[in-house]
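Missing here is one protein chain; the remaining ones are kept as they sit in the complex.
Each chain gets a letter, A and B, in the order it is written, and its residues are counted from 1.
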Amino acid sequence: MSALRLAVSMLDLTTLEGADTIGKVRQMCEKAKYPLREDSSLGPVAAVCVYPRMVRAAVQGVEGTSVRVAAVATQFPSGQMRLKERLAEVKYAVGEGADEIDMVISRGLFLQGQYRAVFDEIAACKQACGKAHLKVILETGELSTFDNVRYASDLAMAAGADFIKTSTGKVQPAATLAVTLVMLQAIEDFYERTGRMVGMKPAGGISNAKLALQYLVMVREVLGAKWLTNRWFRFGASSLANDLLMQIRKQETGCYQSGNYFTQD
Amino acid sequence: MDSNDFILGGYAKAPESIDHFSINSSYDLFIGGKWVKATQQFKTTNPANDQVIAEVGLAGKKEVNQAVKAARKAYESVWSKMPAADRGKYLFRIARLLQERARQFAVVESLDGGKPIRESRDVDVPLAAAHFFYHAGWADKLSYAFPGAKPKPIGVIGQNIPWNFPLLMAAWKIAPALACGNTVVLKPAETTPLTALMLAQLIEDADLPSGVVNIVTGAGETGQALVEHSGIDKIAFTGSTEVGKHIRKATAGSGKRYTLELGGKAANIIFEDAPINEAVEGIINGIFFNQGHVCCAGSRLFVQESIADQVLRKLKKRIGTLIVGDPLDKNTDIGAINSREQLDRIKSLVKIGKEEGAQLWQSDQRIPRKGNWFKPTLFTQCAQSHRIVQEEVFGPVLAIQTFRTPKEAIAKANNTPYGLSGGVWTDKGSKAFQMTSSLNAGVVWANTFNKFDPVSPFGGMQESGIGREGGLQGLRAYCNLEL
Partner (left out) sequence: MTIPKTYKLFINGQFPRTESGRVLEIRDQKGVLIANASRASRKDFREAVSAARKSFEGWKKTTAYLRGQILYRIAEVLQGRKGQFVDELRMQGVKNPESDVDASIDLLVYYAGWSDKYQSVFSSVNPVSSAHFNFTSPVPVGVVSVISPSSLSLLSLVSVLAPIIVGANTCVILSHLSSISFAEVLATSDVPAGVVNLLTGQRAELVGEFARHMDVNSTLLCSDDQSEIGAVERDSISNLKRLVIRPDCSLEPSPYPIIDFQEDQTTWHPIGV
């Protein structure tokens, strides 16, 4: 039960659609603040995650609460643009009020072997973030091999990432337990070497509570209890929220739940 | 969030349910297709809490004789005359029944032997079923396994099995024997008779002709009576090297064939270019799987000096996350030691290790008070001459040494009278193959460990035994070849 509630506090509720509007974002913010209205002890989620144009609406939507606003930037999801425009996007989103930036690395450059360029881009984005936290999306599905994921993780952390994140959610496969393990091990080794903690966010493909708990077990056994807060671990998911709530309700009442009793934001 | 149990405490208990089937309070011997009461009984207990589970028969010379006679009758009048494809069909039936009742077998295996339910459920029982399935298919195809020769059955096989993989060892013995047209008398280990007896019940349900499989439970004397019985054509034994030598003595001059799966002290060799995190998992699995009660356990670690500190640090950290506890809890990683005797043996060897000057390390996880338990243990500063390095502990105890060059690693790895298994960890393919072909071991794992499959032959060189089980090569032990 405590793991389920912890998982709720680690959610980054996300909407990244071409069809996003101010209204849609506002409704998601309501869900973010009060996941389950009947249960006031169940706190808000960690953050909402939106496109740069929607940041202002999101900031207004969660004002006065602990919910953070994360914006995807740097030509999400492909990253296929020059650095200049991608940095401008970061600055715009931060200017609109984003607390966190989720950037995408240039997978094309990485697969061309231009690691220095990938590193420099991440470092530049970190600088453009100012006070905002930088999550670096590796897009593990496109990197393809575990060796690539490990190397990209090490690169991102060395370049200043506050968080490393598996995927944009726009490409299959997205997050998997295996790829997450590789990234957690990278974080562990980085911490041993430098003493700096880096957060981790698996995104996409975590559709049910049971799977979410398996991720938490993995974090606990690889990195330890220190990482088990939303300061250092997030779930990038949308449908996971209601499954967590349904499982919490089921633990309390002993009955399996129906989706009809939980709000679709 | 500060008082969050998940962050601070352990995991909630996840007990496997045991209420969907029943265990008899007492079992007889299974001889000639009937349940025969023995003149004596003995108790079998749960090593996790010392509670008695059931009473089973203690077979004496008389009952062993009965069983051998039943096996001989079944061989001559039914089994050797049966079309091979039908023999195969019986084995397929047994395989399918075992798959259907898999959960019950897994639970009883953990109760009787002490291994974690995750292992019995995910490894022991599925592999046992797979062994029956695999050998079922060979029954009518044996000529393809022996080019230019006509394979014939041997006759009646006496089989003695150990307590570390009770059901799996029964499958490893019974399946190939029957596939090749033999009949068997099987003696399960003294501390773990139950899953073999459940297997006998299953064999009854499969309608296997009477006497093809006979199960005689008992202790050392029962096994001895079986080995010495003149009506046995062949002995198959898995156990310690010491007992293996006794068996050779007992069978010398008798004309009986034999295969022996004995002890080991496998070297697990980690090179600096190994995938370190994977290697650490492999080391852990190699020595702590089944509490280290594994003949092919990776009980000697050789780590290249340049990465020794890093590997040791990661090893200790990972050991700290292992959960030692109730075998029936699905969270448990390391279960109970199989018996008080085995626990005493481990304790005494560990004491010797400390006295010899090796450095002992154990993590500080809690272990239960009642029952037989031993924490995962590392010994560093080991020397090749230490008894803790030379002798098989058969427990969760790892002896660690460093090395500098591949040549040195090979020399030290091979410097043992054993030769069952070995492991090599390196990202460089050519090095992996160089190392594997230089190790004197029957099974060599490269970048993995403790992998088993019915199609892959298993067995040792030198004092680790004679003969192979599984695979095409494993059939040889159960056939006479007419050239």
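Quick note on the criterion: a contact is a pair of C-beta atoms (placed from the backbone, for glycine too) under 8 Å apart; a residue touches a chain by one contact, two chains touch by 3 or more.
Quantities reported herein were computed from a predicted structural model and do not represent experimental measurements.
Student: Would you list the chains present here that the left-out chain is in contact with?
Tutor: When the full complex is considered, the omitted chain touches B.
Student: Quick one: which of B:Tyr134, B:Tyr418 or B:Tyr478 touches the chain that's been left out?
Tutor: Checking each option in B:Tyr134, B:Tyr418 or B:Tyr478, the one touching the absent chain turns out to be B:Tyr134.
Student: Check the options B:Tyr11, B:Phe42 or B:Phe92 and report the residue that touches the missing chain.
Tutor: Spelled out, the listed residue whose C-beta touches the missing chain is B:Phe92.
Student: Where does chain B touch the missing chain, residue by residue?
Tutor: 85, 88-89, 92, 96, 130, 133-134, 136-141, 144-145, 406, 428-431, 433-434, 437, 454-455, 471-472
Heads up, the rule we're going with is that only the chains that are shown with their structure count from here on.
Student: Between chain A and chain B, tell me the centre distance in angstrom, where each centre is the average of that chain's C-alpha atoms.
Tutor: Centres of chain A and chain B (C-alpha means) sit 45 Å apart.
Student: Flag every residue of chain B that touches chain A in the complex, lowest number first.
Tutor: Per the touch definition, chain B meets chain A at residues 1, 4-8, 11, 277, 313, 321.
Student: So in the complex, the part of chain A that touches chain B is made up of which residues?
Tutor: Contact set of chain A toward chain B: 1-3, 5-6, 9, 185, 192, 216-217, 220-221, 225, 228-229.
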